[in-house]
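I'd like to ask you about the structure that follows.
Only one protein chain is missing; all other protein chains are in place.
Which chain is which? They are A, B and C, in the order written, and residues in each are numbered from 1.
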Amino acid sequence: MRIGVFICHCGSNIAGTVDCPKVAAKALTYPDVVFSTDTMYACSEPGQDGIIAAVKEQQLDGVVVASCTPRMHEQTFRRAVERAGLNRYMFEMANIREHVSWIGKIMEDNTIKAQELVRMAVEKLRRNRPLIPKRFETVKRVLVIGGGVAGIQAALDCADGGQEVVLIEREQSIGGKMAKLDKTFPTVDCSSCVLGPKMVDIAQHPKITLYACAEVESVGGYVGNFHITIRRKATYVDWNVCNGCGLCLEKCPSHKHPDPFNENLCTAPSINIPFPQAIPKKAAINPQSCLKLTQGKCGICATVCPLKCIDYEQKDELVDVDVGAVIVATGYDLFDWHKYPQYGQGRYPDIITSMQYERLLSASGPTGGQIKRPSDGKEPKNIVFIQCVGSRDRSVDRPYCSGFCCMYTAKQAILTKDHLPDSQSFVFYMDIRSPGKLYDEFTRRAMEEYGAHYVRGRVSMIYPQDDKLLVRGADTLAGTQVEVQADLVVLAVGAEAAAGAAQLGEKLRVCPDQYGFFVESHPKLKPVETNTAGVYLAGACQGPKDIPASVSQGSAAAAKVLGLLSKKELESDPAVARVNQPRCVGCGKCIQTCPFGAIKEVADRFGNPKAEVIDTVCQGCGICTVTCPQGAIQLEHFTDNQILAEVQALCPPKIFANYE
Amino acid sequence: MSPLDDLKTAIKSRLGELDCVIGWEQGYDQLHATPLFIRSEADLDRLVIGPLAVHNLATYLPGLRGKKVGIIVKGCDSRSVIQLLNENLITRDDLVVFGLCCSGVVSHRKIRAALPVDPGFVEAVDLSTDTLSITASGQTTILHMADIAADKCQICQYPNALIADVLVGSPQESKVLTTLACQEEFEAKSEAEKFAFWQETMSRCIRCYACRNACPMCVCRDFCISTSRDPLWLGQENTPGENMMFQLIHVSHLTGRCTECGECERACPVDIPLLLLRRYMNKQVQDVFEHRAGTALEQTPPLLTFKVEEEGIKERGW
Amino acid sequence: MSPQNIRELRIVGFLCNWCSYGGADTAGVGRFVQPTDLRIIRVPCSGRIDPLFIVRAFMNGADGVLVSGCHPRDCHYAEGNFYARRRLEMLKRFLPITGIDNRRFEYTWVSASEGQRWQHVVTEFTRGIHTLGPAPSFNPVSETEWNKLAVQASEGQGCPCHG
Partner (left out) sequence: MKYITKKNLLRLTEELSSVYRVLAPVAQGGTVTFRRFHPGMTLDMHSRMAAVSAKMATLPQTESLLLVQRVEENKKPELTETLPQGKTLVMGARPCDARGKLLLDPVFITEKIRDQHFIHRRENSIFITLACDQPETTCFCHSVGSGPADTAGSDILLTLVGEGYVAQAISDQGQEIVTHSFFEDAQDRGQQAQAKHGHALELMGQAHDYSSAPAKILERFDDMDFWEVQSAKCISCGACTYMCPTCYCFNITDNDLGLTSQRIRTWDNCMSHTFTLEASGHNPRPTKAHRLKNRVGHKFSYYPDLYGGIMACCGCGRCIKQCPTGVDIRQIVNAAQEYAQ
């Protein structure tokens, strides 16, 4: 083998604390190394050209680059060696920046360490072999999970791009959180006027199939060929027939249960259509409160329905779809503010959440757009908004900023003034975070034009005083305590990961971060990709986001999917497990431990059981390789011999001239 | 009828449907038994059972896959059969298990140690319930079974076959003792002492792989990673280090699978106390996973599964 | 191999690509200074780490071995670290019987964002290994040591019932 070694200075990033020429010189004494040099920036165009030229001139058949972390530039250099005519797997990287130059102070130690890491890479490379990917076709269909604004945007963009789309929504209607909002910042335009047409487009698009009241039951397969089973929950109404006339809603005698769409500010009938613009506009029975389903009596809806579409016997239904890609747009939930003792933990009805306040502001809400406080229905005069409820607070394990609360609080202060010109808004805030187009101007308008009184400080306590709430807090700018007699307190609750995200993540093999939001492939360069090929993220399931950002991500994810499915064939990663069948004793331990079901039992020509890897399903984790006692199943590119070579390079065994 | 007669009758009635039944017969002298492959009723006459029938015959089963065989098992051997079944390495339908209720077997090593000179020329052996009398080179020595019983028998918890189509003999009680003094004594040594012990012990290992090939759970056999080039885990050089490495490969691969039958140690031609390692590992498995290999059908070896919350594992905090 | 810097001991790290290797990168990006003894081998998943790699490192003279993977439940491959935890725990518990001090081996979980934690783990582990000093070599390294071994053997030291 002829190996070339390139030691990158990375400007002074590496060369500052590693003697790069010395590392390069030492590499020439390593076995099979025929060429070694140091280079200023290996990843730059001249750097890559240098590698390509050396491969050609020196007839190299393997390349080692010692530079930054392979997580940064492994792909870059693999493409470079490919351009030079080598297989992309005949390349190894030694991480002498993040793991050496940036963490060690002593030049001498760093240089020795860099030399050893290069030596290790050389020993690994000596045992590499060219790997050729397999090609396979893709299913031209996309699954979008979640019908909030991000999911809607993604579905429409995919469908407009010519792909079939299956959109599933857990709730009875699509629209998500945005459908509940009254107005949106910073333009203060009507939320449903913006969203409504898009929801209708979903219903009418010939390429989109919508399943509401549906969830992902199971996921099989792999990028380009996912097999999805969808559970359509029983609605007890035949949606093929229901035309959403609403007669059943009017006649339903059981309407005492809280209405979740209205944030439990009012009640709803047991058979319901959540809001007038709902898509699909179909009635569904709540099995927890329906008298017929809980007690076996009633049945009025079935009697009044002109289309006879009520079916109390309806069962959940499983639907199988094959898709080539999945977009996850499952959104977020609101922080449960009851964890805070200082806000009364629910004892005071006039402390409400920002989302409840949206419903009070909304013309289609329980009060018809009149701001009336829950306790006595009076119009409030002094309204206190408290920001960062469940944001930027380590004590409740929510150290992150939810990002949009500053903006919607400003919006609500503005709308309050519009609704109640005599009112006075107070906003307790920590910092105003409004870094968006026209955002800062918007918050200033709330203060300057709408007279909202912004107090920088936290609220320490709220307690009732007569029919009012006394809000006590600090004004950290003035350095004083402040007290406000409030008629209504609105908590700007933060965002948290949606309930059920963890379970969905497990099915899709998408990791949640420590707060339950899904982790993107790279925080900067791959913001909508996940580590599972073919699964993409859109909207707040990846982290708190406002509407413009969610819509952008929806489009971005759609663009990624369209790019993926525009390819006739995909290539599978060849660094997968492979079975050396003569060595396999057919015990099936690998099959037992594979998390992906990527190994199946086959019979050899003598009928003996043997393991076989399904290339496209294997994700390359290597659990099987450790499970197999006879080492018959080896993860390509990370074989036992390759890793052992690295161990031996670091810990060379003692050699004896005489063993007697 | 004696258990041996019961056993012969039972085997006779099943022999027709089987390729062979594996049992024991007398070996090169009266003191040593050797495995017997019974293929005809004539072979059956040579069958012996008892304290000299030391071999765990389950070792042969994976190699006979695809054939219908019968096997005679002691309590400890039956654990190996169960473990092999649990690991899908043998087929229950192809197997007829003749179970014994075992009162223990001898340790030839202990017999040797009890005699001044190796009993190389055995003239007569006389067995009673509690004693073994050996006449060798003209001298007769009477040994007490309790002194020469194999270590595993002194702490035996499973004297009666746990799996059997036919069970002969009267069931025996499990032993009160569950740990061996010598094991505890060894474990109590300092790390440096243990290190030195293995260094010098492994310096006499000849890497003949008798321990591996006698082990009923070493099912890789011809494809053991210690003799392959790809993967290349082990050098061919006979140094204490490589010899120890082999033993550690063996133990590692037995984690949660070892049935503690002791065949490895018994097979070792240079008497390396390999069970010191096995028993310790098994104890760890028992402590962490509450698992004892081969004691129940349908068990999953603990390294082939996991729990999201591991009650038995306390990780180091940093 | 060049004569090693005597200030350093031989510490081998096995890190999963997705979390801990990334965590070590993050520590680098943050310029979190660490002892230089550690040499990191990158593997796709902690589930790829055969405990025998660690044994091999020790038999070849490693003074310490550090394994790190994704936090439980955060495995890129969903289950790899769950298997790894069982395998590595058994190795850690087993080592004492071989005479290898099991403080020389640790396994832990570090996520890609925990650069500081990585710095802490490396610093602490390295400090621990330095406290223990160089590991003894299983193979005698000189003629005298071979001789010592032979004499030791004839003295029958070792297992009380087999010695």
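As a convention for this text, contacts are C-beta pairs under 8 Å (C-beta built on N, C-alpha and C of every residue); 3 or more make two chains touch, one makes a residue touch a chain.
Quick caveat, the model's predicted, so the values are computed rather than measured.
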item	value
Where the missing chain makes contact, among the chains that are shown	A, B, C
Residue of B:44, B:217 or B:267 in touch with the missing chain, whole complex considered	B:267
Given A:19, A:38 or A:123, the one touching the chain that is not displayed	A:123
Residue, one of B:59, B:80, B:160 or B:199, that touches the chain absent here	B:59
Residues of subunit A (touch criterion as defined above) contacting the omitted chain	26, 28-31, 119, 122-123, 126, 582, 648-649, 652-653, 655-660
Touch residues of subunit B, complete complex, unshown partner	20, 27-29, 32-37, 39, 55, 59-60, 63, 109, 112-113, 116-118, 120-122, 137, 200-201, 204, 206-210, 212-214, 221-223, 227-228, 235-239, 263, 266-267, 269-273
Interface with the unshown chain - residue positions in subunit C	1-2, 146-147, 150-151, 153-154, 156, 158-159, 162-163
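As a working rule, only the chains that are shown with their structure count from here on.
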item	value
Chains touching both subunit A and subunit C, listed by label	B
Gap in Å, rounded to a whole number, between the CA centres of subunit C and subunit A	34
Subunit B and subunit C, separation of their C-alpha mean positions in angstrom	33
Length of the line joining the C-alpha centres of subunit A and subunit B, rounded to whole Å	53
Of all residues in subunit A, the ones touching two or more other chains	593, 627, 640, 644, 653-654, 656
Residues within subunit B bordering two or more other chains	233, 239, 241, 303
Residues of subunit A touching subunit B in the complex	580, 582-583, 585, 587-589, 592-593, 627, 629-632, 634, 639-641, 644, 653-654, 656, 659
Of subunit B, residues touching subunit C in the complex	109, 151, 180-182, 185-187, 191-204, 233, 239-242, 244-245, 248-249, 251-252, 255-256, 271, 273, 276-277, 280-281, 284-285, 287-289, 302-303, 306-308, 310, 313, 315-316, 318
In the complex, subunit C residues that touch subunit A	1-2, 4-5, 7-8, 10, 12, 17-18, 21-22, 24-25, 27-29, 31-36, 39-45, 47-50, 53, 56-57, 59-62, 70, 74-80, 83, 87, 111, 119, 137, 139, 141
